Structures are given as structure tokens and as C-alpha cells.
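Here it is, the structure, as C-alpha cells.
The other protein chains are all here in position, but one chain of the complex has been omitted.
Now for chain A:
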Amino acid sequence: MNAQAPALRDPRLNRPEPFTPPLGDGGFFQRDRSIHPPAHAPGYKSSVLRSPRQALLSLENSVSEITGPVFGHNDLGPLDNDLIRNYAKDGDPVGERIIVHGRVLDETGRGVPNTLVEFWQANAGGRYRHKKDTYLAPIDPNFGGCGRALTDDTGYYYFRTVKPGPYPWRNYVNSWRPAHIHFSVFGSGFAQRLITQMYFEGDPLIPVCPILTTIRDKDALDRLVAPLDLNASTPFDSLAYRFDIVLRGQRSTYFENRTEGN
């Protein structure tokens, strides 16, 4: 990739040093469900028949939850994090060239190293390369719309793509999704597994999106909006947006030397 993002200084100057509670059972911090969308969110109509109605059964984390799949560079190809090149047939895809970069952290503030981050999106016209998408905007012959990266040992990831377009969808008759990129992140244990969406600073569709507004906590919603990061853009080439992702924190194990990553 010829638009490699430069090394970055962490802009959050007041962020404390990472601190992991040393006493615990190796389990993850209890998930704060108030910052997540509820399963049943009637404004997002598809959730009505697809949301459990019984209480979730709370489970103390056992080895089944604190472990999870491990991935490595052998799982990836060299162009996997370059959506401008990884499906190009006879030229670059149409659209605003952007770099998306950030860190995967846990709730203690520590970077999550060597974890798999996958992303997918519509093309610049708001059309997905998917056999079930019938939106009238054209497919871009040079754009697949997916990629993946492994975080480095500080939790940093980056990829290059074109900015996705907004598109209409069937919820209300005039519902439009703000431009967004889907993210899938693993973490070190299966209980950290997370899928989310990244939005773009300044998009006027954000406050009226029936999916985004399933999140009731305004701060949690704001944390899904990536700011423009001019410092990381490549002059005469690509703008950059920064998107940090926070996974659940983890306690260390009682009376044992700290495990890897703690």
C-alpha cells in the first residue's frame, strides 16, 4: 500500500496509564448494557421479531468465555487492508479516497494486540456488492467493499478505502442510512466479540437514522462517529478518519503471574 499512515501520537493527553485490576478470576468486566442498543428497539423494525424477550442469563466467565480464536498474519493476504486495490480490475474505484485508522483498546486503556479487525461497506454511490442488494446505484467494477487487518502490538490498525455513500432502506418509506463502515472485532476472549458501525463526522443523517438511534446513551453514540484526522491524511492523496474501538476490560487471575497481555 503506497498510502501508509504515518506513526501517530496519541491525542488523548489525559488518558491514564493502563491499569488492570490484578485480583480477579480472569473474567471480563461486566458488560454495561446501558450503552448498547436494546435488543427490542421498535424504531428499527427488523428488531421487533428478532429480539429475545426473556432475561439473558448472566454467566460468570469460565474458560469458554475468556478464551477465543487466535489469528495471525498467515490468515491474511497482502492487500487485505487496501480496499482501493484489493478488488481493482482496470483502475481505482470511484470515490473520495480515505484512510481509516485507530486503536483497538480494552476498557483499561490498554491496546489489544494481534487481534483481527474486519470491515465492509457500500461503494461511493451507496451500493453493496451483494447479491441481495438491489439499490439502483451502480456496482463499481473496481470495488469489492471488504477488508481486514491484524492490530499491531499496540493495538493499532489502519486501512485504505473510498468513503461509502448513504443509501435508502426499507424501514420507514424514506429511511436512509448515514455513510458507515461495518466493523467486526475479536479481542482475546470470545466474550469480547463485537460488531459495530463507524460513522463520519458531520453527516446530517446521523441524528435521524433508526439504527443509530437505537443507542440511547448520547456519549456512546458519539463514540461511533469518527472525526476527520487531518494530521494523518496523505497530502494530495487521501483524507483520514480516526476510529478507536474499545472492547471489554479483563481482570487478571488470582495468585498467578500476570497472563499475557495483562
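Keep this in mind: a contact is a pair of C-beta atoms (placed from the backbone, for glycine too) under 8 Å apart; a residue touches a chain by one contact, two chains touch by 3 or more; residues count from 1.
Rule of thumb we're sticking to: contacts and distances are computed from a predicted model.
Set against the options "Metal ABC transporter ATP-binding protein", "Translation elongation factor P Lys34:lysine transferase", "Protocatechuate 3,4-dioxygenase subunit alpha" or "Stage V sporulation protein AD", the UniProt name belonging to the omitted chain is "Protocatechuate 3,4-dioxygenase subunit alpha". Annotation: of A:75, A:96 or A:237, A:75 touches the absent chain (contact as defined above). In the complete complex, the residue from A:175, A:214 or A:233 that touches the missing chain is A:214.
Note that of A:128, A:156 or A:241, the residue touching the chain absent from this view is A:128. Of the candidate positions A:120, A:200 or A:241, contact with the hidden chain is made by A:120.
In the full complex, chain A makes contact with the omitted chain through residues 15-16, 25-26, 28-29, 31-33, 35-39, 41, 44, 46-54, 56-59, 61-70, 74-77, 80, 86-87, 105-109, 118-120, 128-133, 144-146, 148, 182, 184, 188-191, 193-197, 211-212, 214-215, 217, 219-221, 223-224, 245-249, 259-260.
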